[in-house]
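With one protein chain withheld, the remaining protein chains of the complex are depicted in position.
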Amino acid sequence: MATVFSQYAWLVPAFPLAAFAILTAFGRGWSRAGAWIATLASLASFALSLIIAIERIVSNAEDYVGGFDWLRAGAVNLTAGYEVTNLTALMLVVVTLVAFLVNLYSLGYMGEDERMTVFFSYVALFTSSMLGLVLADNLMILYVCWELVGVCSFLLIGFWYRKPEARAAAKKAFIVTRVGDLGLLIAILLLFWYMPDHALDFASLHNVFHTQSGIISTSITTLIALLIFVGAVGKSGQFPLHVWLPDAMEGPTPISALIHAATMVAAGVFLVVRTFDIFQASQAALDTVAIVGAFTALFAATIGLAQNDIKRVLAYSTVSQLGYMMLALGVGSTTAAMFHLFTHAFFKALLFLGAGSVIHAIHTQDIREMGGLGSRMKATAWTFGIGVLALSGIPPLSGFWSKDAILSAALEKSPWLFAVGVLTAFFTALYMARLFFLVFTGKARGDAATYARAKDAPWTMTIPLIVLAALAVVSGFVQTPMSGWLGSWLWSGEAKEHAEGVAIVASVAASLLGIYLGWLIYAKGTIRRDAVSSRLPWLVKLLERKYYIDELYELLFVRSLRGLGKALAVFDDVVVDGAVKLAGGAVAGLGRLNTRLQNGQVQTYGLVAVIATVVLVLAIAGRRFW
Amino acid sequence: MLNFNIDFTGEFFAFFLLAVCAIVGAVLAVNFTKVVHMALSLAFTFVSLAGLYVVLQAEFVAFVQVLLYVGAVTILMIFGIMMTKHQSEGQERGRPLLETLAAIGCLCLFGILFYAIRSAGFAKPDVPLPDNNTLSIGKLLYSTYAIPFELVSVLLTVAFIGAVALAKREEDQP
Amino acid sequence: MLENLPVLSLIIWIPLLGSLVVLFLPGYNARAVRGAAIFFAVVPLLLALWLYASYEPIVGGQAFAEQGTWLSVPLNAEAFGLHANVASYRLAFDYRLGVDGISLPLVLLTGVVAAMASLASVHIRKRWKTYFTLFLLLQTGMYGVFLARDVTLFFIFFELTLVPMFFLIGIWGYFGREKAANRFLVYNGLGSAVMLLAFLILIATLGFSSAETSGGTELIFSGSYDTMLANLKDPNAAAHQNSAMFLSENLKWAAFVLLLVAFGIKLPMFPFHTWMLKVHTEAPPAVVMIHSGILLKMGAYGLIRFAAFLLPVQLHASSTVLAIIGVVNILYGAVLACVQKEFKLVLAYSSVSQMGIVLLGIASLNETGFEGAIYQAVSHGLISALLFLLVGSLHERTGTTRIDELGGLAQTVPFLSGILLTAGLASLGLPGLSGFVGEFLSFLGLFSSMKALTAVGVIGVLLAAVYVLRSVLAITNGPLPERFAGLKDARFVEALPMVVLTALIVLLGIYPSLLTDLMQHGFDGLLKELQTRVGG
Amino acid sequence: MEALQTLAWSDAWYLAPELALAAATLLLAVVDLLLPGRVNRDVIGWGALAGLLVAGVFVGWHLHDLQAAADAGEQPVRNVLGGSYRVDDFGNLLKLVFLGASALILLASLGTVRREDVPIKGEFYYLFLPAVIGAMVMASSGDMITLFIGMELLGITSYVLVGVRKRSGQSGEAAFKYVVTGGTASAFVLYGMSFLYGVTGTTNLTLISQALGTALTEYRALVYVAFFLMIVGFALKLALAPFHAWAPDVYQGAPTPVTAFLAVVAKGAAFAMVYRIFLNTAFFAYADNTEVREDLFLALAVLAAAAMIVGVAGAMKQQNAKRLLALSGVANAGILLVPLTLDVTNLHSSMFSEFIYYLLAYLFMNVGAFAVLTVVSRSSGHEELSAFAGLYHRAPWTAGAMTVLLCSLAGLPVTGGFFGKLFILFGTVQTRSYWLAAILLVTTVVSYYVYFSFIRQMYMRSGETEPPATVPVPSGIVIWLCAAASVALGILPKPILDWINDIFSLSADFLTR
Partner (left out) sequence: MSMLASYLTLAAVLFCIGLYGVLTKRNAIIVLLSIELMLNAANLNLVAFSKYGVVPSLTGQVFSLFAMTLAAAEAAVGVAVLIALYRRRATVNVDEFDELRR
């Protein structure tokens, strides 16, 4: 049936874009007014998205595609188009909702910053690009928005530009994700030349790879899929390109919530989902995705155990959860992946915003300097607690359902992947418990005066927490083992539901065990905190230093690039320019030789002339008489 | 290649004698130490050449040679020598490098010339020169070579004016 | 209204007229001089915009083509066994102008950058009159290069840019200006000398046509580009095989290599790039805007216009080599840009890197790549002009452009910093800004034939991010040194060109069809030729 | 015995330009003697100028006559006394160049030559005239004897002219060096001519070219020797590398107008003679036996290349403006020689047009540059490059004119120098002498550096402290005339080349057949 609102979907990104344009052009000197414009724009987007989603839920509308010619050059004929499907509608809602809440939150969080309008304009641009990414009907436009969200992320990470760490983190984020982007770019180049009619839109992709598979050889398909996955790895902070995400926490906390937890980092997952037809055509690619996802999930979770920065713990948790999603994709369950993406967006945003409130209150991010905040910041503590539980996968909170869906799918494919998933769930629960107990319970370990002043944030900051907490509780019910509504809606009826009892039991057990262990260590103190660090100091050190990956990269890439650059600089100067100078010098040398000849002695001149005569005659005429 | 199969005629003897004189004069001119001696030995060469011209049946040329070279040029040079101060050649440091290279260069040049001369097989000419050499030359000068002749007159005038202008002492010299 | 005027000639000669006007203005009246210069720089821009508006790709540029005999010199050909049926020879240098989808974007670029650079010349503090005289003269040369349709005319305009540039660098540059000016002159002179040789070979062997005169058939050697194209396609060319006039294979190769070197120097192509480092660092920023923004593009344009169109077979045979050179350019420039301490050098090496992409586009041998090359040229022109405009403004304020001495400028000069960041992002090929499109099209074009090589070249995009962010962030972010605390942000005259250039960069990034539509049929001839000669 | 063919009165008409100059010389010499010492000798200068103009009118008249003859279908050549003197378009065009150049040089020197510098000012002015006679004779004879005498007339007069700054030891030294080099060169040329005469039995170029065919079969080595000796002699006269070393010394020591004269007229005349002899005689083997011809032209080409390279390279680090221009003259001599060395093929036979066009451009740019140098060195008191420092501030218009002249010298468009070089280059390409083209191009580029060292001084060095340079009116006229002509030659070469092409034909006008 025809759609009414879907055709106005382009307005969804247009609102924040307009806000961005207005703020950039006229926003200098405005402060709160500008912020409100951006917030209202995101609200408008949210409202429209919601209407579209509801329309689609209610009427089960057809997909809508619209757009205009964007680039005509040679064989290239690309449109800037948008496509509204159930999947995109869902993403629209998630993105706009989180964006709106984060905007609202930021009104309070960033209230004292003099560059508030700049901040909001960046956020607006990000929202717009993210929505564009979601709506894009072809890979090219998706890539364009993909890069734009990257830039916004970069801008916002480096928002506090005076801090050298922020500068470094922004740079790192941009460059590391760019590595992934290159993969995506090459994948697009490949697709362009292999696809019939150079089509890059998702409908054609679906046609070629799903409906009439076999047009493109398997090896090329695998290559394309892997390259796309490289892009996703970069964006979604999967191993080995995860290094930028924890550093990205140098940005303002709302940004961490919006970009580095809920939306942008999930774009990698979204990309794989969007191009899943290609992955499905190649088992090797799927396996890779699953293995990388599983490894990342476990790997990041272990690091999360040993971090002391509240946001970094959450960041590694994000990496870990994204790993889950990849795992889900790798085992072929897009539903599980999208489901987890959906729930994760809410509870992770919640956690970050809660962390933001804490940081806002006591101006430190080190959990070792916190403690006992639960009594001073009740709303924060409660909502944060819900988030922790949701993330840990405690039923019936949303995280439980989505994680369970993933583990079930994994178990179906391979017990090993399942085992890794369960182990990760345990670690997740453990580090989240550690985080919660260290921050909100016990005694204050930091500055007493600060502690005394700590209180809940203003309403603009609290309301988002409450809304998100509510969502963290309920959003899981869209897809339970009992009703596969989300899956059937997303993929138009091909719902295939299964729930493994083993999976449910194992994951709940692991979560509870983790939380219990955390309680024992960090709240009750039954187990000494240095129980591990005193026995296995190297292990703790290894985890604290994040397996020395950063150091390794520094050595492998940064140093070697610098070394190569220095070497080439010498080469450029000595060899390339040297050759030029040599040529110049040769002429000058000839000139000097001539100057030496000009000694003022006419007889010398004559002598040279005579010798030249002899040589000339012998060389030219002489050869005829030889 | 040096097959000197020469007809020993009278002309050859005259040539030989005069050639030796000319070469000796020239060589001596290069080797003397006193400038006047050099000039005089060169004059000797010029005279020898005049003799050769006679042998070559160019009496008028020989006459002019004596007149111009021995009579004018050499005297001019000796005037020049008189008007300037001279140290003898040998008293100064030699320039061995220059001299060696010059000698090599000249020898090579001579070698080339000699090779070229030797490689040419000259046929005996069949047309004799006119008997009345001087008259014929005179006629030529006034007919075919009238224009060069006139030009030479301009040239001599210019050389005369130029030489005087250059050599004369400036009266307003400080 | 303009249809009946020789628009192309007007575009070329109005700056020259302006140059003369400025020359005779009273020198003390800086305002009048500057005003006149800006006026005479803007008028061609307006004409170019009119041209853009009335240009139809399908029709091509015939409507605007201008043609006149400039000089036609007899070659006194003697009757020493003349060619059969030929009574006399002539060497004709015609005044031929034309515009097509390849040159029009570059003409527009020239108009924009030149107008903006004349606005940006506020930094010039001495001898304005001479400065603007030369500046306008330079513009005549640049427009001429892009509009000439006769190789000799092209060459003359090409050379015409040389002398004003020498003065502009040598008089108004920084400390090492004279050395830089010399190097520019000699190195580029060498380039044009090489080009001249190639052109003469082409004239002598490809530029002939015959005409009937009263005395019989006259053979005319001319530099007419169209004649050359026609002769190239002449199916009877084989009949001339043994003629001395025929462009033999060896000669074709010679001409191709010479053209490659000539335009490679201008481009600049590795290893001929060292001259421009000095120019970039020593010349005044407004001049570097022109230099980096337009003059380098003459290399790209020449490569396509002459090396590609006239010698397609050679282009085809050497496309791999070209692509390799392009990749080397990209990576070499990028890696070196990563380690420079002087921002101008970063930009210089980044130009090397960016121009490598143009080479890739040309090496791709397909329309996508060619259009990408032109797009990249235009885009890089705008971006580097903007960057050097910023360099000028920053240098004026801080007295330095060394990365390690600058920092935190976003605090005191947020506008400049913002524009700098935007320009930087554009230069690293961010989608949505113009830099991306050219890059993408070039890569896309080349990818059809050389996949692995393209993939290696794409690494340059990553390195671009490294060097741009490294330098831009070092300048704008981080702690602010004490002495830069009181800096003032951009004045209106500075901000105006910045905003215009930024707007164009964004516009071209958002809606690339603005430019690509122009080029649509520009490469038809070449593509057809490639197809028939080498079978696609 | 044939009837005595003597010089008829009617022949005097053909000799009119030379005769006019000779008459003017004598008249001025007498006037100079009679005039009291205090009278400014500039009068003599104006008289000499008038003599040159009269001669120019005669030459123009001859050209017109020849044109009329050609239109009437006759050979446009007048041979006097079997070619010992010859009126043809080649000669006439070159004569115009020589007369024009001399006139410009004289005009520029009026008002700049000072009595304390040149005590024999009268002689200085009128001795230009016989020198020009010599140059003209070198361009208009088909007989080696006349050519040689013309060369000597020019040479001997030049020796005197170089030495006219009697108070300066440098002038004398330059004159002496010139005498030695010039004398040696004459000896080489004469020696070479003697061989050529020997193997052909005649001094007439026509007869020589006819006889050379047989001579080659029997006396090949001697023919080689004859030509190579002449080449060496001419190379010395033309200052082709490596026979050039005397030129900077002589140019530096000579008064600047004389330097200009040597650089333009003396060089041009030597070229005229080279063209006469080599094209006329070495052309013998057009049909067969191209070996010797190739070798000779190769030798010339090598010398031309060497001259271009050495001239430019030597000038690179030269700090003395006059020596620099001398070395530039060396390079330009190489360029001027290039057309001659090119093959005459069915596509290419325009070497003379190429040559004379560049000679014309060279005339204007060189005379102009020397005129500027005279003005500048007068104001600064020395002839180093630094004399030009800040000229832009001291005399902006002169600096502008100098810039134009330098661009022409450097061969930048759109100037006569550019077009001349382009034309020559096209010749090299048509004959496929790419190596010469390459050398020509590369040296041209290096010469940018050389000539722009003037520009660096004028525009980029401070000269604000020095007083403005005054430019005498005649010099100013010459400078601007030369600059304007340089530009005009670049923009509109067509009329001149059309004209040359109309009146000149290699086989009809030049080769004595």
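A, B, C and D label the chains in the order they appear, each numbered from 1.
Here is the rule we go by: a contact is a pair of C-beta atoms (placed from the backbone, for glycine too) under 8 Å apart; a residue touches a chain by one contact, two chains touch by 3 or more.
If you're wondering where the values come from, they're calculated on a predicted model, not measured in any experiment.
Enquirer: Which of the visible chains would the unseen chain be in contact with across the whole complex?
Expert: A, B, D
Enquirer: So which bits of chain D touch the chain we can't see?
Expert: Given the touch definition above, chain D has residues 144-145, 148-149, 152, 155-156, 159-160, 163, 166-170, 172-177, 179-180, 183-184, 186-188, 190-191, 193-195, 197-203, 211, 215, 248-250, 252-253, 323 touching the missing chain.
Enquirer: On chain A, where is the contact patch with the chain that was removed from view?
Expert: 595, 598-603, 606-607, 610
Enquirer: Which chain B residues would touch the chain omitted from the figure, given the whole complex?
Expert: Residues touching the hidden chain, for chain B, are 3-6, 11-12, 15, 19, 22-23, 26-27, 29-30, 35, 38-39, 42, 45-46, 49, 52-53, 56-58, 60-61, 64-65, 68-69, 72-73, 76-77, 79-81, 83-87, 89, 92, 95, 98-99, 102-103, 105-107, 109-110, 113-114, 117-118, 120, 122-125, 127-130, 133, 136-137, 140-141, 145, 148-149, 152, 155-156, 159-160, 162-164, 166-167, 169.
Here is the rule we use: only the chains that are shown with their structure count from here on.
Enquirer: Taking contacts as defined above, which has more of them, A-D or A-B?
Expert: A-D
Enquirer: Taking each chain's centre as its mean C-alpha position, how far apart are chain A and chain B in Å?
Expert: 100
Enquirer: For chain A, what residues touch not just one other chain but two or more?
Expert: Touching at least two other chains: 604, 613, 617, 625.
Enquirer: Going by the touch rule set out above, which residues of chain C reach two or more other chains?
Expert: 186
Enquirer: Using the touch definition up top, name the residues of chain B that touch chain A in the complex.
Expert: These residues of chain B touch chain A: 98, 101-102, 105-106, 108-109, 112, 115, 119.
Enquirer: Would you tell me which residues of chain A are touching chain C in their complex?
Expert: Of all residues in chain A, those touching chain C are 69-76, 143-148, 151, 158, 161-162, 164, 166-167, 170-171, 174-175, 178-179, 182, 185-186, 189-190, 192-193, 561-562, 564-566, 568-569, 572, 576-577, 579-580, 584.
Enquirer: Given the complex with chain D, which residues does chain C contribute to the contact?
Expert: Of all residues in chain C, those touching chain D are 71-83, 89, 91, 152, 155-156, 159-160, 162-163, 166-167, 170-171, 177-178, 181-182, 185-186, 189-190, 193-194, 196-197, 200-201, 203-204, 221, 244-245, 254.
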